[in-house]
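Please read the structure below before turning to the comments.
Every protein chain but one is kept in place in this view of the complex.
A, B and C are the chain letters, set down in written order, and residue numbers restart from 1 in every chain.
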Amino acid sequence: MTTLGLAQANAIIDAAFARAGELGLKPLGVAVLDAGGHLIAYQRQDGASFLRLQVASGKAYGALGMGAGSRWLQGVAIDRPHFAAALSVASGGKVVPVAGGALVRTREGGILGAVGISGDTADNDEACAIAGIEAAGFVGDGG
Amino acid sequence: MTTLGLAQANAIIDAAFARAGELGLKPLGVAVLDAGGHLIAYQRQDGASFLRLQVASGKAYGALGMGAGSRWLQGVAIDRPHFAAALSVASGGKVVPVAGGALVRTREGGILGAVGISGDTADNDEACAIAGIEAAGFVGDGG
Amino acid sequence: MTTLGLAQANAIIDAAFARAGELGLKPLGVAVLDAGGHLIAYQRQDGASFLRLQVASGKAYGALGMGAGSRWLQGVAIDRPHFAAALSVASGGKVVPVAGGALVRTREGGILGAVGISGDTADNDEACAIAGIEAAGFVGDGG
Partner (left out) sequence: MTTLGLAQANAIIDAAFARAGELGLKPLGVAVLDAGGHLIAYQRQDGASFLRLQVASGKAYGALGMGAGSRWLQGVAIDRPHFAAALSVASGGKVVPVAGGALVRTREGGILGAVGISGDTADNDEACAIAGIEAAGFVGDGG
């Protein structure tokens, strides 16, 4: 599978929600972005608060923008907060440097897009992102 | 049905795409917003360009913000372009005064959210929004 | 009365709503700004949509910023739309050039603040703004 279209994005979201259900997580927002950082699909579970969109998209956008899962950006933010702050402003607020944004990679390593999740802990958000990506036949890269 | 949650939002999107398929329309982006103007679900069909999100959401957001389907705002924009321009800037670009954004109303007239569609003509976009809303058991109000 | 404080602002809003009730208007948002353009008080009636804040405040802000009731700015917008558009952007979206924003003046003509109303027609909005201002012992200047 080397294309990330709407069918694949919906499959990723379904599988991410399924994993969240197994883990008993809080309600989530899940965003799937194409390689250009633009939203293909978003779903927010009932009870999830409204800034989940900005956080989930911001994790995925930052991952794509820097070419690494957002856990890498989280490390940057801890080690060099001035850099993360500058990226946030430079991107017009579109980067959120917190784990939970995973690149959607082909088996060969190419980047097709990214998935960002927000609603539970960053670790759990990331686990669901990767579960969703893998279920759809891609390789998930959390950073 | 008096709640607009994720299940209803997904049903609206599915029905809107089904109608678009029957009509042979171009690829669409469909956004479903809650009553506060926040995204519940978004899906962009393969081949639809990336600003469809901003246009579709902007139609729905303007409808909710002014309490009338976006066809009403389209009329304002033609009659009083200065007002529409000011609303666009005042809302931080979140209002797009073009038909294709329909309020999701209960049978009693209450506003539960809005659906915005972009990708084909404004009239066709609106027709699909209303078809989706009606299929999910609500009343669509295009303005 | 030469001070526009919270007590006066609340009195203005109460009287504006009373007049709207007599006239049978749609639900309104009423904003009272001090001479520096900052909100003293705002009340949004049940059923009024959420962008009423931006429109009501924008009428009052434009009135203060240009030193004339927003009906004057509405004339500018019709005669010189480029000027109104530039003001909208220059103010960061804080100016809405539509009637319904009235200066709160002393008997001597001094400007203490402004009242902006949105929800019904611009003419009715303005009538309620002036009714509220007059009821509180000031002179209303719609432009």
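In this section, a residue touches a chain if its C-beta (ideal position, glycine included) is under 8 Å from a C-beta of that chain, and two chains touch if they have at least 3 such contacts.
Keep in mind the model is a prediction, meaning the values are calculated, not measured.
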Omitted chain - touching chains that are shown: A, B, C
For chain B, the residues touching the chain missing from this view: 34-38, 92
For chain C, residues in touch with the removed chain: 5-6, 9-10, 34, 36, 38-46, 50, 53
For chain A, residues in touch with the removed chain: 47-51, 54-55, 58, 74, 77-78, 81, 84-85, 88-89, 92-98
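In the analysis below, only the chains that are shown with their structure count from here on.
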Chain-level touch network, classified as line, ring, star, complete or other: line
Inter-chain centre distance, chain A versus chain C - centres from mean C-alpha coordinates, in Å: 44
Chain B and chain C: spacing of chain centres that average the CA atoms, whole Å: 30
Where chain B touches two or more other chains at once, by residue number: 36
